[in-house]
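With one protein chain withheld, the remaining protein chains of the complex are depicted in position.
So, subunit A:
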């Protein structure tokens, strides 16, 4: 695996679960030490990117509650805030 920085751009579109699983795999490989030096550097960089992506997904934690408004034909026309308290 070549260590191109371009390579890790796909990380941004990974779902959280997949990113976490790949990060776990990379940590496993590094801990076992069963990779060559160049590859270890490449996967380390990818691990950094995955970690940052996971952290970003976890920080975007905002509760927004909306109720769908329906038109006379029963189709959704938009949303309005919903307060259930």
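The rule is simple: contacts are C-beta pairs under 8 Å (C-beta built on N, C-alpha and C of every residue); 3 or more make two chains touch, one makes a residue touch a chain; residues count from 1.
Operating definition for what follows: contacts and distances are computed from a predicted model.
A.B. asks: Refer to UniProt and select, among "Glutamate synthase (NADPH), homotetrameric", "Electron transfer flavoprotein subunit beta", "Exodeoxyribonuclease 7 large subunit" or "Cell division protein FtsX", the name of the complex member that is left out.
C.D. replies: Of "Glutamate synthase (NADPH), homotetrameric", "Electron transfer flavoprotein subunit beta", "Exodeoxyribonuclease 7 large subunit" or "Cell division protein FtsX", the absent chain's UniProt record names it "Exodeoxyribonuclease 7 large subunit".
A.B. asks: Since one chain isn't shown, list which residues of subunit A touch it in the complete complex.
C.D. replies: 15-17, 20, 23-24, 26-27, 30-31, 33, 37, 40, 44, 47-48, 51, 54-55, 57-58, 61-68, 70, 74-76, 78-79, 82, 84-85
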